[in-house]
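One protein chain omitted, others in place.
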Amino acid sequence: MAKRHTPAMERIEKKNAKRKKEYRSTPGREAWKRFKRNPTALVGLVLVCALILVAIFAPLLAPYDYAEQNYGAMLQKPGPGHPFGTDAFGRDIFSRVIYGARYSLLIALFCTLAALFSGGLLGIIAGYFGGTVDTVIMRIMDIFQAIPMIMMAMCIVSVLGNGIPQLVAAVMFCSMPTMARNNRAAILRVRGSDYIEASEAIGVGRVRMIVRHMIPNAVGIMIIFFVGFLAVSIMIMSSMSYIGIGLSAPTPEWGLILNEGKMYMTSAPYMMIFPAMMIMITCFAFNLMGDGLRDAFDPRLK
Amino acid sequence: MENEKNLIEIRNLKKYFNTPRGQLHAVDNVTMDIEKGKTIGVVGESGCGKSTLGKTLMRLHSATSGSVMYKDVDIAAMPLKEFKKNYRADIQMIFQDPYASLDPRMSVLQLVEEPISVNDPKLSKADVEKKAKEMMELVGLAKRLEGSYPHELDGGRRQRIGIARALSLDPQFIVCDEPVSALDVSIQAQILNLLQDLQKERGLTYMFITHDMSVVKHISDDIAVMYLGQLIEKCPADEIFENTIHPYSQALLSAIPIPDLHIKRERMIMKGELTSPINPKPCCRFAARCPFATDKCHSEEPTLREMKPNHQVACHYAEKFMK
Partner (left out) sequence: MSEKLLDVKNLVVHYETDEEVVEAVNGVSFSLNKGEIMGLVGETGAGKTTTALAIMGLLPDRVANVIEGSIEWEGEDMLKMSKAQMRQVRGKKISMIFQDPMTALNPTIPVGEQIAEVVMLHEKCSRVEAMKRAQDMLAMVGIVPERYKEYPHQFSGGMKQRIVIAIALACEPDLLIADEPTTALDVTIQAQILDMMRNLQKQQGTSIILITHDLGVVAEMCDHCAVMYAGEIVEHGTVEDIFDNPKHPYTKALYESIPSLDKKVDRLHVIQGMVSDPTCLPTYCSFADRCEECTEACKQGDPTTVHLEGEHTVKCFKYCGKE
């Protein structure tokens, strides 16, 4: 029914007729609807999904094992047998880059989760309690942040040694301050809203307030930060491996492949181009998705 | 002994906030009685401390000093824990902005259930749901809205959710903080009628905070006018429109545009705007804008005096303005 029928109305009516009747609009569904309508966000999502699939099916996709050395095919240019060429040990770079997705994504995920649990929790505590607690936590975070990331990572690795858990710890410490700051801001924003005061007025207790009201309403912003931090983690991790304080050979981590290729930068640039491109694409994908999520969860924040 | 007439007696209540620029006297030395079963309207311009007063009664802010006697106990001085345990349900609040005061991630039924289950954890899930559904019916929310989320509803319905939440605890006293300012006139009338019906049915006492004089006159028995944190005039609702004494109340009333072409009032246009309530000087706070201000007004703070039965005014020259 309408005052004046227009083509746009017919289009929508057709669309609505197809839709299931029992449709209920929830905040989550509204966010997904906005996300779906955002082409760049979808590109990000598709890229991320593709990367995850590559990581899962690496053994099927990679023609060689990532550590398999072939001295008969050293430093080969990209060609039919080796699409990305081979390195100084004759290892297939294509296979290494594909296996690299596993290591890079998985370690980045762990790093970000670790940062979320440490920094995020600190931020939530600081934001909720405020006052002295807030000041103490945030000043410590300020001190952390004053140290350049790579230097901090180097210090941690030099104390703890090389290895995946040490790497995770290093990246965690690097991103903890920002994580804490962001989560604190998210909680502060929710805490300032009227519905928190209204819940207080009807007698909602502290635990329920945090678990049922604050976190669900801050989770959107937290997811946005989380996805953004995946990109940051990959960057830090690769940088560390690149300067030789990250993972050790023959792990096919992208930064490490870059590191191995830097000696042949002029003669065999492809050794660096492909892993570098992977790092770039991954970060790009996460950032696109993060931006899309931000627009979806909070349309006013644009 | 319990005072039969007054439900709440506020004595010298102060709420100061520390700001970088000094102490903000949001509520300054307010003394008033709130009669059982009546509605007291609190009016004033933005920043006059009327909302802070309501929130201090609710213990959403803790008072700087002064007392609030409720059933012969000082609820402003007791530990917050004790207040929450024994008095939280008795004193409830309806919030101004029905768009912001409901958690966007909860459905209507969940929102109405929350106060019930939180305050009586022993209640079974089914009982909570039953009571919530009763409350929804009471405030006129259709059954089909149970699963809806606040963003799907209009302002009037959201405000009904807010009312249902407050009422579900069977309170004695409800602070209504501008409950209709965000609503359209036709919806505003529905909500005002609902509030009046509920008051009659349940013998509720309201503190009705608003900046809208016509609404406050309609709903209140007594009216308190606030200016920069202070109570400057308190009297029965009819009295204020016929026998306003304080020059500020007069100016406030004359500023209201009336939707009638045949009533022309002499308008008292005040100079300037609200001055800052930060570190106020000891003088009449309205003196800077008052057309009748004298040296005395600029140097001495007037106290609240009873000019007629039930009519109190804080003005040095109250006698002069009395009709």
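Lettered A and B in written order, each chain numbered from 1.
The working rule: a contact is a pair of C-beta atoms (placed from the backbone, for glycine too) under 8 Å apart; a residue touches a chain by one contact, two chains touch by 3 or more.
Just so it is clear, the model here is predicted, and its values are computed rather than measured.
Engineer: Among B:Leu60, B:Leu123 or B:Ile187, single out the residue that touches the unshown chain.
Structural biologist: B:Ile187
Engineer: Would you indicate which residue among B:Pro20, B:Pro79, B:Pro121 or B:Pro257 is in contact with the undisplayed chain?
Structural biologist: Result: among the candidates, B:Pro257 touches the missing chain.
Engineer: So one chain is hidden, and I want to know which residue out of B:Lys71, B:Lys85 or B:Arg267 touches that hidden chain in the complete assembly.
Structural biologist: Here the residue in touch with the unshown chain is B:Arg267.
Engineer: Given the full complex, what residues of subunit B touch the hidden partner chain?
Structural biologist: 45-46, 154-157, 184-190, 192-193, 196, 211, 213-215, 217-219, 238, 241, 251-263, 267, 269-270, 273-274
Engineer: Against the chain that's been left off, what residues of subunit A make contact? List them.
Structural biologist: 1-4, 6, 8-9, 12, 33, 37
Following the convention adopted for this analysis, only the chains that are shown with their structure count from here on.
Engineer: Please compute the C-alpha centroid of subunit A, do the same for subunit B, then give the distance between them in whole Å.
Structural biologist: 48
Engineer: Subunit A touches which residues of subunit B in the complex?
Structural biologist: The touching residues are 55, 58, 60, 84, 88-89, 92-93, 95-97, 100-105, 114-115, 118-119, 147-149, 151-152, 162, 165-166, 169.
Engineer: Where on subunit A is subunit B touching in the complex?
Structural biologist: Result: residues 24-27, 30, 193-195, 197-205, 208, 213, 216-217 of subunit A touch subunit B.
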